[in-house]
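And now, chain A:
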Amino acid sequence: MTKVLDVLTGNPVAKAVGKQLGVPQATELRRGRSLPTGDVVLAVLAGSGATSSATREALKGLGVTPVDAVRDEPAARTTGEDGRAVPPAYSSKIGAVVLDATALATVPELEGVRAVLRPALRALGSSGRVIVVGTAPELTDSPEAAAVQQALEGITRSVGKELRKGGTANLVLVSTETTGAALSSTLSFLLEGRSAYVSGQPWRVLGAEAGQVPSDPAAPFADKVVVVTGAARGIGAGIAEVFARDGASLVVVDIPAAGEALTKVANRLGGTALQLDITSPDAGQKIAAHVAARHGKDARIHAIIHNAGITRDKLLVNTDEDRWGSVLEVNLAAEIRINEVLLDADVAGGLAEGGRIVGVASTSGVAGNRGQTNYAASKAGVIGLVRAEAPVVADRGITVNAVAPGFIETEMTDRIPFATREFARRFNSLSQGGKPVDVAETIAYLAAPDSGAVTGQVIRVCGQSQIGA
Partner candidate 1 sequence: MAQARNAVIVGGNRIPFGKAGGAYASVSNQDMLTAALDGLVARFGLAGQRVGEVAAGAVLKHSRDFNLTRETVLGSALDPTTPAYDLQQACGTGLEAVIQVANKIQLGQIDSAIAGGVDSASDAPIAVGEGLRRALLRANHAKTTAQRIQAFASIRPGDLAPETPRNSEPRTGLSMGEHQARTAKEWGISREAQDELAAASHHNMARAWDEGFFDDLVTPFRKLSKDQGLRPETSVEKLAKLSPVFGKGEGATMTAGNSTPLSDGAALVLVSSEEWAAERNLPVLARFVDAEVAAVDYVSGDEGLLMAPAYAVPRLLARQGLSLQDFDLYEIHEAFASTVLTTLAAWEDEEFAAERLGLDAPLGAIDRSRLNVNGSSLAAGHPFAATGGRIVASLAKMLSDKGPGSRGLISICAAGGQGVVAILEAV
Partner candidate 2 sequence: MASEEDVDVELLDTLPGIGVEIARALVPTRRGGPDGQLPTRRVMITDLEQDAERFTAYSRVCGFTLRDSVPATWLHVLTFPLQVHLMAAPDFPLALAGLVHVSNEMRLHRPVDIGERLTLSSSAADLRAHRSGTQLDLLGEARVGDEVVWTGRSTYLARGKRPSGSPEDAGSLSAGAEAPADPQNPYEKAGEASKTATKIGEVPTALWRLPGGLGREYAGVSGDVNPIHLTPLTAKAFGFPRTIAHGMWTHARALAALEGRLPGAYEASVEFRKPVLLPSTVGFSFAREGEDLAFRVTSRDGSKVHLAGTVA
């Protein structure tokens, strides 16, 4: 079906009209395991706080040779033909700018951020990256330093909104303990196309241990069992696909009624299908039993991705206990029960030491949504679960994280009324809906064997949506 806005933005004449109407233009995003085409610029800002060498080390570890930043300092400016001052510029397009701001502790020191970003944003190519590395404010030793570090969030979010052509800006908060190795998977994710639809997000990488660095970077999940629930279609199928690409031994789970679609996913990706109602009391045991049976008695799960979820939308004034309960049961209670079983080290086929749990929250869970009180409750609950469970299992090397997808184009979203859908699609910093693969890549990053330093985090995959911001 032709969509009005596609027509408006698709042909040249309409494009011009569309521009005049103020309809944001969508850029084809760089995706997958691809680095930006232009240079990666690294700027380590001098400051009075504790410095971290993690950023430089991480880039080195990734094999990226950064170039020095051009800084907009008064002395560096030239005068243009019209007599106005012209800031210094890069000689060619750059791919990314990585800004190590960990040492900033006073307000004046924030000027360094501006001086680096001004020329960098001008030179940033398509699907460019702005990566700001800061110190987690709660770990600073003065209120001013905390304020300065918090300011980085405001800067990053605003830069994300200013960027065009698929560019993203994100903030990574580290501690003095964060090593280059621990930060490596995060910087790799952010630089590569895998983070295409993640923008304006701050998250923390505080640990010192990376976990297990995969021998083949292209197949980080080789010989690892990954369980994906709700995998029959939509985002779940996309998640399974990315894990399959990265070498995982997949167990795809969905309700028996979705078995036909699940079959196709399993057979396409070479995994095994497990038809299971995750709300059944013994769902966790059944998953573990399946893993133990199909992957050997000693096999354990490397990662479980709790993607299964349902919506039963109604205004709260019209919501009965069934509508309320079923959503909370599937989206939250089942996940809690399954984790409990899989985290039991004595259960054959349970989660491995150093394993990964990734939940799927939602921007509705962050911001609430009219008519989705039950859903928002369940998804906010997932966020709470992640934050509470992460420290408990940290000593076993297990991480617990979640993603919060925004508007992701699936068969399900095709059923959303046209106007609502177009609104959701357009009103974010990237002027387009995300794809299931964007959510999947973020989950795969969180589940990666070398993302051991990332735990208790919720990353929004929403293109910096203005809905529910």
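Here is how the candidates were picked: all candidates are chains of the complex that A comes from, given by their letters.
In this section, a contact is a pair of C-beta atoms (placed from the backbone, for glycine too) under 8 Å apart; a residue touches a chain by one contact, two chains touch by 3 or more; residues count from 1.
The model shown is predicted, which means the values in this text are computed figures rather than measured ones.
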Neighbour of chain A by the touch rule, complex-wide, chosen among 1 or 2: 1
Residues of chain A that touch candidate 1 when the two form their complex: 252, 256-260, 262-277, 280, 293-296, 299
